[in-house]
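All protein chains but one are shown in place.
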Amino acid sequence: MFTRKRAAIVATIAAAAITLAGCSGSDSEETTAPTTGAATSDGAMAAPEGTLTLGTLVPVTTFEAANAAWANESPYMQAVYDTILRADPDGTIVAGLATDWSWDDTNTVLTMTLRDDVVFTDGNPVDADAAAQSILRFQGGTSPQASSLRFVEDATAVDAQTLQITLSAPDPALTTMLTQNAGMVESPAAFDSADIATNPVGSGPYTFNAEESVVGDSYVFDVKADYWKPEDQYYEKIVMKVFSDATAMLNAIQSGQINGAKLADNTTIPQIEGAGWDIVSGELNWAGLLLTDRDGALTPALGDVRVRQAINYALDRDGLLQAAAAGYGTVTEQIFPTFSTSFDESLDATYTYDVEKAKQLMADAGYADGFDLTIPYTPAFGATIFPIVEQQLGEIGITVELDEIAVTDYISGILGQKYSAAFMQLQQDPSDWQIAQFQIVAAAAWNPFNIEDPKVEELAGVLQTGTPEEAEAAGKELNAYLVDQAWNAPLYRNQSTFVTDANTDAQFQVVNAYPYLWTIKPTN
Amino acid sequence: MSEVTPIQPEEVAKEPSTGSHLVRRLLHNPVAVVTSATLLIIILGAVFASYLAPYDPNNSDLQAILQGPSSEHYLGTDGAGRDVFSRLLFATRYSLAGALLAMGLAAIIGVTSGLIAGYFGKWFESFSTWVVSLVMALPGIIVLLAARSVIGPSLWYTMAIFGLLLSTGFHRLTHAAVMGVRNELYVDAARVSGVRNRSIISRHILSVVRAPVIIQMTIMLIVAIALQAGLGFLGLMDNSIPTWGGMLGDAFAKLYQDPQGILWPALTIGITAMALALFGNALRDEVERSATPKKAATGTKAAEIVLSDVPTVIHQPADADREDLLRIDGLVVGYDQPDGSLKQVVSGVDISVKKGEIHGLIGESGSGKTQTAFSVLRLLPHGGRIAAGTVHFDGQNLATLSESEMRKVRGARISYIPQEPMSNLDPSFTIGSQLVEPMRKAMGMSKAAAKARALELLDRVGIPDPKRTFKSYPHQVSGGMAQRVLIAGAISCEADLIIADEPTTALDVTVQADILDLLRSLQRELNVGILLVTHNFGVVADICDWVSVMQDGRIVETGPVGALFANPRDEYTKSLFSAILDEEHARGAYVAPAGTAAGGK
Partner (left out) sequence: MIRFIITRLLNGVVLLFAVATIAFFLLYWGAGDIARQILGASASQETVDLKAEQLGLNEPVFSRYGEWLSNAIHGDLGASWFTNQPVTEAITSRMGVTLSIVIGTVILTAIVATILGVSAARYGGWRDRTLQVVSILGLAIPGFLIAIFLVRIFAIELGWLNATGYIDFTDSFTGWLKSVTLPIIALSIGAMAAVAQQVRGAVKDAMRQDWVRTLRSRGISENRVVYKHVLRNASGPALAILALQFVGLLGGAVIVEKVFAIPGIGQISVTATTQGDLPIVMGIVVFTAALVVVINLSIDLLLGFVNPKVRLS
């Protein structure tokens, strides 16, 4: 059960960083005794009452669990579905539908025990078979996270309450994935229904009220009677309103039409604070220049580490944070998140803004006269960041050409090896192993030139299969190596902001764009 | 599709004005001078942006974000620390260039296709009309939004596509103008004399469409600027080059932090568009002024009234025993001219109409007879007025009566039969409602009573199926019938005097006699006085008791019909008589072209 312990270690550090109260209890007790969870320990359970109205940024892509998205869509999903496992705000994995889980010695077979008192809205029981089928369907579906189950070979119901997941190789991130959309269980009886995309059949604390909802605009959920975890049901009704416009959201906040909202635009924060609202914030992504062509296939200059370092020195991170994100965020030079054991604050002082040093490095590398660099450009990231990057790299002789492409072609363009470098925001996954899988190793999607560095591969292997101690050490070494080699030019981590009115509390969920639904509750 | 269509195609088929004259006149038009100077400054700013701008427009000073105006940054800095003044200069360059691209493309495509469709017609005409309606079926911005998802945010592509959309405006304009002159005599003549199509188009037709196309260009430029700014504002335009719309969008996003930022791009767009609009307006004014040639000022100076001193030939003084129903003394009618003078059309006319008498007023068109008749009703065309003299009717001087008192006289006491029956009935209302309305107003009749009387009257004036005619619209009856309807209208309110303005001129010869008979019999039956304006001695001979001959705004000869006909003494009267004889024998009855007698100007 080492991964659970690892999670706990992660959690302790995160808890210290984010200073959350009352949630960092010993994992074994909590996971095996779910009825004594965080909510009940706060006090007596109150009957659900009133309406909670939340502002969201995106409508539901689909309610079908197998294809569902997460992140900004997580509140919709958590209203109607239960996940096999759950995560506390600090990322600690706790019991969900599964009360107990354990790995075999090879870390490739996960055996889980499910609750026996949960039913779907169609009346069918939530059992191991439903869970197994849901997992396999998700793996073959079109959720953005479908590939997170790529190591799953099979999921089977040993008996009604025992679920077994077999992996082709160890995957330390699997349990985390089971706290998200990959772990949502939908009734197999609904798999073939025609309206599965709009009519979820789950076992969650609320049911979707299609009649009162306006798809794309507002989604209404009614509290479900006899839910297995009634202490998570604070409200009789939850309304989630989609705001595609920051001004409209600001109006709704100032006029009290909603109780909580994920902000689209941090520059409205002063007005919202002025209205007496509370700010719940954290950081989810790192933003910066991906120097994808590290071997110099398209732009030979980038193959020289001194050039990549020069780029890092040439960028004024503080100024860029101010200009592009209005100062909401933290400048950084590493891609690992603060809650990771690999994070090293001292690394952020590696490439302090220094144009002269950058020019020197360029000259040392034989590029005193600079070189041409084409960067894809889309207005989706705002108007300011690209011209500033162009200007600052221009200072050291790099002639940046902004190649304007449709937003629909932006990611494909980067992943399709069309550009040597690109501005991007990438998520900071909960575990180092996931980060490596996502953007570091040769096979990672966000290592589009599939550049293989033996040292990186070796360290990443330790992250996957090593002991927690080994993994921690490997992570630290990997991070320091990437910064030193200037694999990328990270600039800052954006602030993700959730706001609540005076009567509502919420907790920032580490690595998720939206607080988890059960952390949003009445004050007191 | 084009949101603004201030020029109507009909408006444009006017005489061309030569270019150099137009430029000279524009230089004397203060609005044109001020606006073109403004535009010139803006254009110079755009052209020399590189020299004038103190900073690179895309240069971000991250230490100076959202600063107010200062000596360093004349208009402050934006959210990315860029100099607003420099950006504005370059934005003007790109935005104007984009708008010019759209407008230029629109003009080239639209004028060419309009010329082809208008001049050659055939399948291309119907095809292009269809394409135009296709384009008009969608708001331009929707088309551009859809196009954007394919072509991306490029300013130039977007404006080129918008140019295609705008070309429909030029196409319609040119097409209509060319259609208007295609079959004109001078074009026909050129074609017959073997001039090649290309030179016909360039010499005759292009000159017709040139001025309206130039005016349309200023409008299209405004439309293109507005649309481009809108797209930029929505954030759908290329952000790597500064544009007005992009600056607006950036500033709008920071509206709460820096409410002033929006001012500069907004003002620049506003001033540019305003200057263009005013310039276009001035241009139109000058074009229209040249289209209506200035008339020589024939009028006398202000307030100076000239009475005719030529004596009237009087055959027999009016019967003093019988009371005058209408007595006109020394009537002068004139039109105020822009230069303050008065153009006199009637110069001292004396006429008296007795009760139960038909007084013919005869003369050529332009002699002032219709003006005299309208003076009695005080319904002179716009700008005309009774400058001197009295019009006594039933003890009142109509010349000085207030408008509201005059309204009581019209219809109820003095009524009117016009010349052209079809144009004197409101095409939008039924004949019945047009008969009923005055009776209810003037006589206070109930709706039912008025309707009953209207049917009676229609029957009386000889309309075969009064009920059907009552329900009909004017265009559904013949001219003769319409004239009977108008006569019914004239007698409906039991007026004492009827002003009949050439009541048979516009009618078929066969109908003329019937109408005259009807008038005569009604006059006897109702014993009303009639002032009958005509140019036809036959009509006078037929039904008039008394006749006055008018020439150049004065009465040259007057007397009982019998006496005057037996012995015309005035030279002009004599010449009229000889003309009649020719007419009657050689050409049959003369039918005046519609409308010639209406104005008299």
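Read from first to last, the chains carry the letters A and B; within each, the first residue is number 1.
Note that in this section a residue touches a chain if its C-beta (ideal position, glycine included) is under 8 Å from a C-beta of that chain, and two chains touch if they have at least 3 such contacts.
Since the model is a prediction, treat every value here as computed from it, not as a measurement.
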item	value
Residue among A:Val119, A:Leu136, A:Val305 or A:Ala406 that touches the chain left out of view	A:Ala406
Which of A:Ala157, A:Ala197, A:Ala363 or A:Ala473 contacts the chain that the document leaves out	A:Ala197
Touch with the omitted chain, as defined above, among B:Met247, B:Cys493, B:Val533 or B:Leu576	B:Cys493
Contact residue for the chain not shown (choose from B:Ser50, B:Gln63 or B:Ser133)	B:Ser133
Options B:Ser50, B:Gln63, B:Ser126 or B:Ser149, residue touching the unrepresented chain	B:Ser149
Hidden partner interface residues of subunit A, rising order	59-62, 69, 140-147, 150, 197-198, 214-217, 244-245, 247-248, 251-252, 254-255, 380, 405-409, 411-412, 415, 424-427, 438, 445-446
Contact footprint on subunit B, counting only the chain that is left out	1-6, 8, 133-134, 136-142, 145-151, 219, 222, 225-226, 229-230, 233-234, 236, 248, 252, 255-256, 259, 262, 266, 269-270, 273-274, 276-278, 281, 374, 377, 379, 403, 407-412, 414-416, 418, 420, 423-429, 434, 437-438, 441-442, 473, 475-476, 486, 489, 493, 499, 598
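Here is the rule we go by: only the chains that are shown with their structure count from here on.
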item	value
Between subunit B and subunit A, distance of the C-alpha-averaged centres to the nearest whole Å	69
Touch list for subunit B against partner subunit A, complex	56, 58-60, 62-63, 65, 79-81, 149, 152-154, 235-236, 238-240, 246, 249-250, 253-254, 256-257
Parts of subunit A lying in touch with subunit B, wherever the complex brings them together	265, 267-268, 271, 316, 318-320, 322-324, 377, 379, 383-384, 386-388, 390-391, 402, 404-406, 408
